[in-house]
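With one protein chain held back, the other chains of the complex are shown just where they sit.
Every chain is named by a letter (A and B) in the order it is written, and numbering of its residues begins at 1.
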Amino acid sequence: MDGFTGRLTDQIRKDSPLVHCMTNYVTANDCANVLLACGASPIMADDEEEVREITSLCDALVLNLGTPSVKKLNAMLLAGKKAGEMGIPVIFDPVGAGASSFRRSGVKKLLEEVRFSIIKGNVSEIKALVSGFGAEKGVDASNQDKLDEKTNLESLIQLSQILWERTGSVVVMTGVNDLVVSGKSVWMVKNGHSMMGRITGSGCMLSALMGAYSSIAKGEMEKAALAALAAEGVCGQKAGQKAEKRQEGTGSFRVYFMDEISRMSGAELEKEKTIIRLR
Amino acid sequence: MDGFTGRLTDQIRKDSPLVHCMTNYVTANDCANVLLACGASPIMADDEEEVREITSLCDALVLNLGTPSVKKLNAMLLAGKKAGEMGIPVIFDPVGAGASSFRRSGVKKLLEEVRFSIIKGNVSEIKALVSGFGAEKGVDASNQDKLDEKTNLESLIQLSQILWERTGSVVVMTGVNDLVVSGKSVWMVKNGHSMMGRITGSGCMLSALMGAYSSIAKGEMEKAALAALAAEGVCGQKAGQKAEKRQEGTGSFRVYFMDEISRMSGAELEKEKTIIRLR
Partner (left out) sequence: MDGFTGRLTDQIRKDSPLVHCMTNYVTANDCANVLLACGASPIMADDEEEVREITSLCDALVLNLGTPSVKKLNAMLLAGKKAGEMGIPVIFDPVGAGASSFRRSGVKKLLEEVRFSIIKGNVSEIKALVSGFGAEKGVDASNQDKLDEKTNLESLIQLSQILWERTGSVVVMTGVNDLVVSGKSVWMVKNGHSMMGRITGSGCMLSALMGAYSSIAKGEMEKAALAALAAEGVCGQKAGQKAEKRQEGTGSFRVYFMDEISRMSGAELEKEKTIIRLR
């Protein structure tokens, strides 16, 4: 590759892209802060009355399925179509996609009517998107849905490829290690820290970061996804190591994670990233 | 007693119960983080379209009256009844219960139609539930509503007992010291720190923790309430002492509180808790 994780990271700080986040009220604050920390500019808006106009000002759109409502789903369809007309990237974070028939039907409609650049979910969520149903446990991946490189890596790659075939979207499957799957290739990102799973918002912040990275990636959505994963993973690692060394917990970890994102340089990310091409 | 505060605390980390929180947008992030920190798994969902299904996946339900709306109250009734059918614990946190006729009528309906395992409020809120009206000052207890062991302890115990008689719910009345009242007994928990009252979300996080503790307490709701109070109180104490020693303020206190919850062990909680049986 060509040092794209560093290059894109530095570019965001130069361009300060505006990212429209339609997200849940649980982690909206985290998403806004992570976007500001990486150098982007967030705008949150989810009312049908204004989302098309808001999207039209923006460089990327992030649709996050947490705390859904009928009105917000309708607004997401409007914003998603507007983004399609404009040709800006649209990121989909199908939080808890299989947890209710309401979310499943919302997902179905969104997948039918919006063209997503990147779809990012944990194993349970990607399964729900592919199968139309899931043995979902809340918004975290079920235990039987953990990626295990020895036993189920191939089947999870295949699952992701099915979703890629159906949608044309780069598919990101998160876990201890993360997969990035498209028609051309399969990548694994090995950065990260176990504490990421012990705070809320790590997944939502990742999709927000993907909004920022995709907005300046000139159509290279695979690279945008990989760079965002590496950024979150490397910053998570550094924050986790600091919190562990100081015998602190998840409160301090969250603070350190935001510190790292806000101070991250392209050069350092290039040095620390562990991205492996599987095929 | 039997070391239940420690036992339940360790059990949550083993079982990772899923807690459905229907809560306000002010402290939803805090509630999700405190549940993850204690070892449970949160899901936030409040749309009528999906709450029954979401509740049906869960091990406990927490209804929090902050930032209420007509739609959310209806959804709470649906979720509360579903939880009743399933036999999982339901926690009620009547935030600002007496602050408006809208909240009072919402409370009335909820108390009529949902069977709560635990009701937790400050003195003003418990008064509002009992009397149907209150001299409520926002969401914090009024000054004339502070528990004072010398002057009004007996009358506050009686008030809580009336609510217990009417609802069959374990009643938790929070203050500098906290009361846990049921038909059988009256307890006081003396852990805590004054800084808890200077951050938002301390009450909401407590009811979220009660969701986690009740879900693995096998019907012993009094023990669940006491253990959650002790956990929050002990972690609050340790966080407050750390912040004071370092001459820091409420921002650092919040971080340390979450650190403590995420690192709390059953053995340590047993050692630090101060639970007194009054009768």
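Remarks
Everything that follows uses one rule, which is that a residue touches a chain if its C-beta (ideal position, glycine included) is under 8 Å from a C-beta of that chain, and two chains touch if they have at least 3 such contacts.
A quick note: this is a predicted structure, and the numbers were derived from the prediction, not measured.
In the complete assembly, the contact with the undisplayed chain comes from B:200, out of B:167, B:200 or B:274. The hidden chain makes contact, of the residues B:6, B:42, B:68 or B:192, with B:68.
Touch with the chain that is not drawn comes from one residue among A:54, A:147, A:189 or A:204, which is A:54.
Of the listed residues B:56, B:161, B:250 or B:274, the one in contact with the hidden chain in the full complex is B:250.
The omitted chain makes contact with subunit A at the following residues, 18, 25, 28-29, 32-33, 36-37, 41-47, 49-50, 53-54, 57-58, 254-263. Listed for subunit B, the residues touching the missing chain in the whole complex are 24-27, 29-30, 66-70, 96, 99-103, 136-140, 198-201, 247-252, 254-255.
The rule we apply is simple: only the chains that are shown with their structure count from here on.
Between subunit A and subunit B, the superposing rotation on Cα atoms measures out at 120°, rounded to the nearest 5.
Subunit A and subunit B have centres, each the mean of its CA atoms, that are 33 Å apart.
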